[in-house]
Structure formats: structure tokens, C-alpha cells
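This is the structure, below, for whatever I ask next.
For this depiction, one protein chain was excluded, whereas all remaining protein chains were kept in their positions.
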Amino acid sequence: MTDHAVTVEPTAWPEAARRSGTIRRALTNLIRFARRKPFGAVGAVIILALLVMAVFAEWIAPYSYDQQIPGARLRPPGREFLLGTDNVSRDIWSRIVYGARVSVTVSFATVFLGNVLAAAVGITSGYFRGRYDIAVQRVVDAWQSFPYLVIILSLLAVMGPGMLNVILSLSILVAAAASRVIRSATLSVVENQYIEAARALGAGHPRIMLRHILPNVMATIVVITTIGLGGIILTESALSFLGYGVPPPHPSWGSMLSGSGRTYMYLAPWMAVWPGVAISLVVFAFNMLGDALRDVLDPRLRGARGGAAPH
Amino acid sequence: MSQRQGGHGPEVSRRDLLKAGGTALAAAAAGPYVVGVRRAGAATPKPGGEFRFRGYTPPHFDPHLTASYTTMINLSFTHSRLLKHKAGPDVKPGTFEIVGDLAESWTHSDDKTYVFKLRKGVKWHKKPPVDGRELTAEDVKYTFDRFTSIKGNANHHMMATLAGTEVVDKYTVKFTLKEPDAFFLDFLANPMALCIVAREAVEKFGDLKKPEAVIGTGPWMLEGHESKVRTTFIRNPDYFIKGLPYIQRIEGIDFDDPAARLAAFVTGQIDAGPEFPGMMIRRQDWKIIKEKRPKLRYVEFPSNVMTHAGMRTDKPPFGDVRVRRALSMAIDRKAILQATAEGVGVMNPPIPAALIALAIPYDQMGDGLKWDTYNPQEAKRLLAEAGQGGGFSTTLEYATYGSQELIDAVQMAVKFWKDIGVEVKVVEKPYAAYFATSYQGKQDGLMMGPQFPALDPWNFMAQYLPDEPKNQSHVKDPVLADMILNTRRITDDKKRQQQIYAIQKHIADQAYYVRFPSGVYIAALDPALENFAPNLGYDYGGRMIAAWWNK
Partner (left out) sequence: MLRRYFLKRLLVAIPSLVIASVIVFSLVRLIPGDVVVLMMEENQYADDLEAMRAKLGLNRPIYVQYFDWVGRALVGDLGESLYTRRPVAQELLTRVPVSLELGTTAIFFAILLGVPIGIVSAVRQDTARDYVARGGAILGLSIPGFWLGTLAVVLPAIYFKWSPSIQFTKLTDDPWGHVAQFILPGLLLGIGSAASIMRLTRTQLLEVLRQDYVRTAWSKGMGERMVVLKHSLKNSLIPVVTVLGIQIAQVLSGTVIFESIFGLPGMGRFLFNAITERDYPVIQGINLVVVTTVVGVNLVVDFVYAYLDPRIRF
């Protein structure tokens, strides 16, 4: 794989916001963002709703996610149960709300962990270069040649089922891909003169990496993080289909869709429709927001990776 | 003569099911049980035609080196046993009357000796290196010797009591046992562990694993095998029953996805229901199937797959019988049936209710019945009495088997136990790990899972003997062990039946396992298929022998 050096130019917009620092200025910028990138704004709103659902699930959901409501089996969506009930007499709306918590936990934890690892690998690789860089890149290359599902299935077969294990294996995957991009971004930052200057002034390596490089590749990280979040949710649902997803009792949207959703497809289509819509909507939102952020924060990034989300 | 009698009457009526399973519940939508078993009519059977069903790719084809149903189902078309189970429209599903296959007759001169007279003129398939020669007593001896001596035979315990096999003459075989074994004939009739194999095939191919080595005396011959795609069988023109089989070609198509299977069935790409074990359909799909493929024939009968939860009775608190009874009483079995099987199912005594001739009628279980009845208050009281009033926590290990029903059942059970103060942490294990540990009793607290759907009583009772690998509850009950071992020696059928009932009552009263109800299978068949009746077990071939297409 060839490396495409990606130049990161801090654009004017975040500079302005940093300089002024007042709430009013921030709000104005927010509105400007919404006007320029309406899709991105819609995406942001959806994600906000997702986060609210995840954090305040206990207040929003009328029932617990494993509560078996007597006499309410396989009810279609209606007044009493907004999205209907499933075959174990559980309220689907409540399960969707709690499912948001699972989706948020798994995706955010994975992407956070993965990107921390990726940043460590990518920044050091791009900064130190030389033999260390070559060796690391070969390992990343090898790792990336594996179809992602193979790695995850093998890792999960080793570690066993469980939400934590799903997060760990997915984050290793995220780390490999993201480290590439971060390395490219680092390469271009390193070329800047003020890095040379800092070194001449006696700044140590860690200080330079943390204080000078990291902030400047942050924009890149933000963009790939946002798009990556959507991909993780899709991957988790694919894993559920294969039997390796987040196990019960946590109601993940993926397992709702691939499990009883598919079994009761004819008798109770609503059991599958709602988790499917939830997944699609949230992934859609992450992608839109990510695109918009990329356009605004780092226009040069558009050529790099195309933001593919694995199926 | 130890021959079994079958059940009474051909139809599975509601009353029969009720007697077998106690409270068989019908959800409003299901209606009365559908009777679809047809008798052999006056029409003359027409030979020819092709039958497509959902098939299975086995790991290999050697019956002495695997116990997998995928192998046995395939071999049921190509091989014969000494004895088999009667098949046909007048056989009630869940009953297994033993009749001769290769054996023309058999006598039982004393407790430890069986003499079988083989049919004459039985030809092996015309495939090299056996090339269609006649089957003799030597082949039987060879098979049994290989079965008992080969390393890695998961079924070898079936012939644990066999001392030796002797060729008396060309068509007569004598079996000598170490001790009386009332279940010996059951094992001989098992599909297809003791099917008769040819020496030349083993010698030429080293073992019987390859498709080329599948040479038997059965009604069909293996025509082709594409791993994970399809297996095809073609009619054996020299089958020892003249005129049979009628169907010319059989195709077993292998495919994973349940949604795709259903779509294939709805669009007529398969001739019988695509679900395991015997051409079934899933109850949730019944409505749509009735709409899209209206002219099908349905037969309902209970499943002999029983899920149970085992526990470490050798460790506190499970050693206390009150705790075990409480755990059982905490479960609302009807609710689980509602959630996982549309409410249609049968309650299980220690031998699954589906085995009509062997399972004790549910209402005769005595005290055991109390412990199976949903009563959370009484459960809590028992726990308190046992000194566990404050509740306790434990773990439950299981594997999903890819079954949403099992996943749901586990979740519901955990909820019910939570309601009486028992905190159960669920540990899901991948199948391989589960099978190597929890399934063999190496769990810490509880384990839960479906049990092997055997057709004979020994399989269900033997697991209560100490040091048996499947003794998941670590039962060490000398009284029970004695009763079980003695059953082997009872030659009188009626007395043995009483003993088996007594054993079940004892087990139920001791609540060694929490038993869950079984669903009711729905077999779905093309109406033009005459003279075919579904049943439990892997003997697909045996049930197909006399079937024919009326079109």
C-alpha cells in the first residue's frame, strides 16, 4: 500500500473559535456550520438524541429491557406499546432505548480504545521514521491484509463471547486502519518548520509529540472517529448474525435484528423493522456528521480513504 | 422373544398428547392438533420420481468413528441393520416397534444369548470392491468386531455387555453377552450406529470415511457427494425387498440460513419441511406457509429434545434437595412455552414425553409433579427452610446452539430464579468449549442445554450413574444407581416398564435436574407423497423405503 502524505492545514474556522472563546461566538459558529452543512447538522441532532437515550434510558423507557409484561405478547405497534412487543412479551421501544446504551457503549469504547492505540502507533511511526517505522508498517500491512471478519472471529473464538471481548477485538481492528491515516497526517505535520524549531530549543520527543503533533492531527482523528463509529455498529450487527455479537441480556440492536427479529419476520415484522431502522438511522447520522466535519475541518482528507464502513 | 409392542391406534389425537405430556397447551391460533398421517391407500404405488429434502454434510461417513446425526441420516439411505424400527402410516410418531431388517428372525434362548437368522440373498451394492456379492454372517461378525475394538468409537458403550459374536453358519449369527441386557435389541435397532459394513471397503480405503467407501445393503446407493452443497442417492435395483424402494432419486441439499430455507420451501424447491429433525417447519412460519403453499399435509408430534438445567449436587447449596426443588418450582414452564413455542408443547418427565412408550405419564409422577408446578412462594419457603432464605448467587453455563428459543428460555429462567432470590450470572460459551466442559459436568454451578435426543431409555437413565460423563448434576444416589443397573437384567417387558416408571418417579422427586418442556414438531409434506409418515430419529431412509409419488 502506498502512503499518501496528507497535508493538514489548520483552517481559519477553528482558529477563530479558539481565539475568542465566548459562548456566543461558539453558538454562532454552530449555526454557521448547520447552514453550510445541513446534512451534517441533521446527523448531529440524531446523534445527540442517541446519546440522550443512552444516558437517560431509565427515565425514557417505560419498561425495563427484560421485563415480561403479562398478556402483552406479540402486540403490533399501537397506543399502549409504541413500537409493539416481542415474543417474550417485552416492550420493543424500551429495548430500543436500552439498546442505544449498548450501541453507544460498544462503539464509543471501541473507537476510543482503537484510536488511542492507533495514535500511539501512528504518531510514533510518523515521527521517528527509520527502521522502527518500517517494521511497524509491515506489521500493520500484514494485519490489514486479513479480511476484518476473519480477525474478529478468530479473536472472539479465542476470548469467548461477551461485550468486553467484542470491544477489545473490534478496537484492535480499528487501530490498524486508523494508524495508517494518523501516520500520514503526522508525516505532513512533522515537515513543518516549528517542529524543527522546538527540537532545536531542546524539547524532548514525548513533549513534541504530545504538545505539537497531537493537536494538529486531532482534526484527522475526529473525522475518522466519527465515521468509524457508524462502521462499528454495523460490524456488531454482522457479528450478531454470525452468532458472535454482544450476548444477552444486553439488548443490542444487532442481536434484536438478527435473532428473534428474523425468526418472527412473518408473524411480527415490527420486531425486526425497529432495530433495523435504528441501526440504519444512527449509522447514517455518523456518516453524515463525519463527512461534514471532514469538509469543514480538513478538506484535504477527502482524498485519503473514502470513509468505507464495513458491512 | 423380546419384541416390543407399538402404541395403540394410528393417529396422534389430542387425548394421546395430553396423556403423554400432561398439559399440552394450544395457543388460540393453533387450533386442534392436525392429523395428517395417511394410511396406505388402495392406489397402486408408482415407481420413479425424485425427492428433495434438506440434507446434511457429515464430517465423514464412518459410523464407527462418529456419532453425528449428519452421518447417520445419510447412512440411513444406504445401509441396513439387523433390526430396525417399523415405519409407515400406521406407526404413531414417538413409538418405536422393533422389526427385522437384515434379520429374518431371532431367538433369545437364555438371558445372555441371542441367535439371529439372516435373510438369504441380500446383495451388497454393486460398487467396487464389494461388487454386489451376497451378505453373510461373516459380515455381521466383522462389523461387530470392528465396532467394539476400533479406537475412537463414541458409541462403543452400546455394546459394553457384548462378550462375543460368533458365526454359526452362513446365515446365522450368535451373540453372547457378559450379563443380561434388556436393551441389547434397542441398540441393534439404533439408527445407524450398528449398521452392517463390508470388510473389503475398510481394507481398500483404510476406513469408511470417504464417500467412495459408502457401500451398504440399503435401498439407495450413494450417487454423489459435494461437501456442504448436496448429497444424492440413487435407487438400488438389487434391494432385498423386491419392488422397493419406489422413489428413484433422493437429493439432500445442504444450506445454512433459516430464512433462505423457508423461502426455498415456500417456492417449492424442497418437497418436505426444511427444519431438523424430520422434515419440519418452524411454528412461527406456519401461517405464512399455509398461505403460500396451501396444499401441504401436516403432522404434529412432540419433540424428544429435552432441555434441562443441571447443577453441582456435590457442592452446597445444591446438595440440599429442598434447594433443588425450589429451583424447579420457581420456573413458570407455561410462560416459557408461550414465549418460545407459541404455547404449544409437552411437559417432560425424566424421559421425554415424546417417547410415548417409555415416559411415565406426567400425571403419574407422584410427588415429583409438585416440584414441577410453578409456585414461587413455596419455592421461597423451601429455600428459607434449607437455610438459604437470603438467597444465593451462582453461575449458569450454556451454549446457544444458534437457537433463539434456547437463548430466550435461558433468559426467562434466570429471571424466574431472580424472583425467588437466586442471582444467576449467565456465562455463554462457544459450543466447543461448552461441549468439553459444561456438557460433561465440569461447570461451577448450573449448566443448561438440550440433551441428546435418544430413542431408547438406557441413554436417559445411564447419565444418572456416578462417573458417567453426561452426569452433569454429579448425581451420587446408590439407590437410584441400583435401580438403573437392575433394569438391564429384567427380561419381562411389563416389569421392566414398571421399573422404568419407578426410576422416573424417584428422579423427579429428587429434582436432580430442572426439566423444561419440549415443543411440538410440525412435519410438513407434499400431499402427493404417499405412504410416508414422519417420526423422531435419524432413520430418514427407513421411513422413505415404501413411499411413492402419486402424481
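A and B are the chain letters, set down in written order, and residue numbers restart from 1 in every chain.
Everything below uses one rule, namely that a residue touches a chain if its C-beta (ideal position, glycine included) is under 8 Å from a C-beta of that chain, and two chains touch if they have at least 3 such contacts.
What you see is a predicted model; the values in this text were computed from it and never measured.
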Pick out which of B:I98, B:I253, B:L337 or B:M412 touches the chain that's been left out of the picture.
-> B:I253
Mind pulling the chain A residues that touch the left-out chain?
-> 1-2, 4, 39, 138-139, 141-151, 153-155, 157-158, 160, 230, 234, 237-238, 241-242, 254, 257-258, 262, 265-266, 272, 276, 279-281, 283-284, 287-288, 291, 302-303, 305-311
Interface residues of chain B toward the undisplayed chain are 59-60, 66-68, 151-157, 209, 226-230, 253, 255-257, 259-264, 266-267, 269-270, 288, 292, 430-433, 435-436, 440, 452, 454, 459, 469-470
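As a convention for this text, only the chains that are shown with their structure count from here on.
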Could you please specify the touching residues of chain B with respect to chain A in the complex?
-> 258-259, 282, 284-285, 287-288, 335, 338-340, 400, 402, 404, 407-408, 410-412, 414-415, 426, 428-430, 433
If you look only at chain A, which of its residues touch chain B in the complex?
-> 66, 68, 73, 87-89, 157, 160-162, 243, 247-249, 259-260, 262-267
